[in-house]
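Following this message is one structure expressed as structure tokens.
The complex appears here minus one protein chain, its other protein chains still in place.
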């Protein structure tokens, strides 16, 4: 494993964001929902009830939740292979998510997309993408479209540190800057491109790559949902007011393997590193701690909330398991509109 | 035409480079050779004696000549659609260049390449390339190869401001920086991507795009051959000593159209701009002035040199015009080695 | 596919003029931009320059630089932008200056544009047109002379259009722009000055309907794009010696009008397929295979293919001219096939 700035436990001290207790509670709930969703996905995989693989978002919840809460429902997002968190945070429902992951008819894509391709136009989700960097163009084009249509929609493009290797990202950042497009590039730096540490693949300073194109860039602690939300809110405001794109670098971590089958990880990352992030940098624990400390909520309430979400997730997975597969005749439908 | 920093006439004052009168004279001669070669190419086109089109290098001679004089014969270059100057500066002979442009058998590529694809392994020329940015990978790979083979060869990748739009450039700059490859990216900013001013297509500050990847970057007056040579020499030294890549941004100008057929140019650039560069910023005049001022040479000698080159060019074009076309049976040779 | 149910030609009372293929393309784009404000064009040097071939000249004057957009030299980027814009309410036309450059955008076309509708279970659409070129013999060498339409024809989700006349160009472009799926149009660079009759105003040509460019009874020549003129010249040569050749232009590689190709071959019992793409694994293979299978019991001779020679296109005119099918070569092949060589 290569050198990297050691992350600090806990939360950085900063001005408390404008207080809206309901908002923080909602974010807590959403992060828990994503966490429990992903644990259920892992379980479906381990019990051989899910076809294929999935890339879990556990550990990174604060990024999707912080960013998506700064968006309107009619704003757009594009997502990645590690996309469940983005979809849920933007408003997808648990049952249709599970159904899609199981290849069932009520799934968001009628089972045609699966884990890596969930799209839902009702919540502005233009789709997860299994090509690394593959949605950079789509997101920037959606932003261009909004501008041309005179709509004030903003588009968020989520991608991982690995996508910094894809040239198309620089091509579209250039155009986004030239034309002041309302797009926010959210880079989730979870330290790894699959099984390779990002410092082995990524030269220079990451935000400099956006700044070089005249794009406003910020680095934010991706485990601090309030911090992410605050930066995202500012970026959204800028975008909505025609001030152009922003690049948000979010430092974060994935708790599980690259995908559900990646169990033996010690050859590329230390158990201690995983433990540190799980115990000291967990976004859910950190928010819970703050909520209790600020007396916005208390442990009992939060625990109850978690139990409620757990029940919801269980019901959703039951729904999906019981749901029918699409009829085989659907196989050649939807090739052309 | 968009905003751009107004270039200043004449040469910037700077420390005189280490004096080697022969070197400056050789550079003068090479720049004249390129200039007269290109004038001859334009004439071949206008008199309908050349098939296809060509992109003339006139006005940009100081870049190729300054850079290539800092290289050894066994160092590599890659070139562009506007490549005649690079090829000649790296050591190509006039007669085989003309022959290639006319599609004749003695041409560098037996007539198969033409103006945009001249390659010559004997002088380390890995080939001109008609895909904008198309040689970025090749140049970086040649540098990687040199490093792997333990050779101390350096590779120069010439490209235009327009190539900054191609994502692959950023992909390979990242790797060149990561692995400290002996490659020099020479960006010839002649202000235009074909018929569009670079400021309309290129956001941010140009050298920042290289610096973002941790690449050493410099801007140099591309009309001042001594300045180009000096920067190139330093970059070559760095590369040869294993200190990694350099990005050299050379401000320059093309006197003719994008290609020989681009005669009506006023819709995209002002006649006054062309005149200014031709009269105040001409690299040949500027060097000649300095040579005389420094008493390294005198007008009579320089004029004689120009006359000699003119005769050489005339002889070379005669050779090419008289040369045979390849036999038609060659058409399916060289598809596979 | 929502191809308009239009008849082949809805010319109504419109005046018919002789215009060039370049003018026909421009007219189609201009008309569609007038009727639909969501149509825009983006590409390198498309605005004031009107592209190097001047096909788009004048459009920026009418529609302004917010709808005729000069882009950086970023083919993957602008195609990606196009996909996103198309998914969110616009109808982009992506201008890729030379067909040789589609290698840069194959990921955007095949993995994004072609699959969005299907992967989303039919919810999202990509009504995007890519316009680009094909064709050799401009002495432009190996990276500016290819006809790579076979690549996109291979990909489910894409539609591929090869107009061979000004009339077809206008009618097919209008259909392309109104279609809700990605369409790639290849224009032959050498045909821009070709003139033909084109009605003023509204008409569309549906996809998947071949054009019989010449009726005949002895042999079928299936020809695409640039090769239609070659086939028509060959057909005239053949007529001199009493061979009646039918020239069929599929117009769209996908959807492919298999029925018309097969019917023609059944009628004539002989077929040649001619296309300017590389022969190996090119579109001639598909067309020949379709005919050989569909007309099997009617054929008196094997279906023959003529594509571009399987070499990178050489610069030297003496070599380049060897690489493309010519009327003379096609005439000879047809004569042989008809037992007249």
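Just so it is clear, A, B and C label the chains in written order, and each chain counts residues from 1 on its own.
Just so we're on the same page, a residue touches a chain if its C-beta (ideal position, glycine included) is under 8 Å from a C-beta of that chain, and two chains touch if they have at least 3 such contacts.
What you see is a predicted model, and the numbers here were worked out from it, not measured in a lab.
**Student:** Shown chains touched by the missing chain?
**Tutor:** Every shown chain touched by the left-out chain: A, B, C.
**Student:** Using the document's definition of touch, tell me which of B:89, B:175, B:250 or B:323 contacts the absent chain.
**Tutor:** Per the contact definition at the top, the residue touching the missing chain is B:175.
**Student:** Identify the residue among A:11, A:131, A:305 or A:321 that touches the chain left out of the display.
**Tutor:** Going through A:11, A:131, A:305 or A:321 one by one, A:131 is the residue touching the chain not shown.
**Student:** May I ask which residue of B:12, B:322 or B:337 touches the chain that does not appear here?
**Tutor:** Checking the options B:12, B:322 or B:337, the one contacting the hidden chain is B:337.
**Student:** Name, in rising order, the residues on chain B that touch the hidden chain in the full complex.
**Tutor:** Residues touching the hidden chain, for chain B, are 76, 78, 107-113, 117, 119-121, 126-127, 129, 131, 134, 136-146, 148-149, 155, 167-168, 171-172, 174-175, 178, 333-337.
**Student:** Tell me which stretches of chain A touch the chain missing from the display.
**Tutor:** The missing chain touches chain A at positions 51-53, 103-104, 107, 109-117, 129-134, 162-167, 193-196, 200-202, 267-268, 325-326, 328, 330-332, 335.
**Student:** Identify the residues of chain C touching the omitted chain, counting contacts across the whole complex.
**Tutor:** Per the touch rule, chain C residues meeting the hidden chain are 100-104, 106-111, 114-115, 118-119, 141-143, 146, 148, 150-151, 153-157, 253-254, 256, 277-278, 280-286, 288-289, 292-294, 296, 299, 301-305, 310-312, 314.
Please note the rule applied: only the chains that are shown with their structure count from here on.
**Student:** By mean C-alpha position, what chain is farthest away from chain B?
**Tutor:** A
**Student:** If you average the Cα atoms of chain B and of chain C to get two centres, how far apart are those centres in Å?
**Tutor:** The answer is 37 Å.
**Student:** Round to the nearest whole Å and give the separation of the Cα centres of chain A and chain B.
**Tutor:** Each chain's C-alpha centroid was found; their separation is 46 Å.
**Student:** Centre to centre, by mean C-alpha position, how many angstrom separate chain A and chain C?
**Tutor:** Averaging C-alpha atoms per chain gives centres 42 Å apart.
**Student:** Two or more other chains touching the same residue: where does that happen in chain C?
**Tutor:** Where chain C meets two or more other chains at a single residue, that happens at 71-72, 74, 76-77.
**Student:** Got the chain A residues that touch at least 2 other chains?
**Tutor:** In chain A, the residues touching two or more other chains are 167-168, 171, 174-175, 178.
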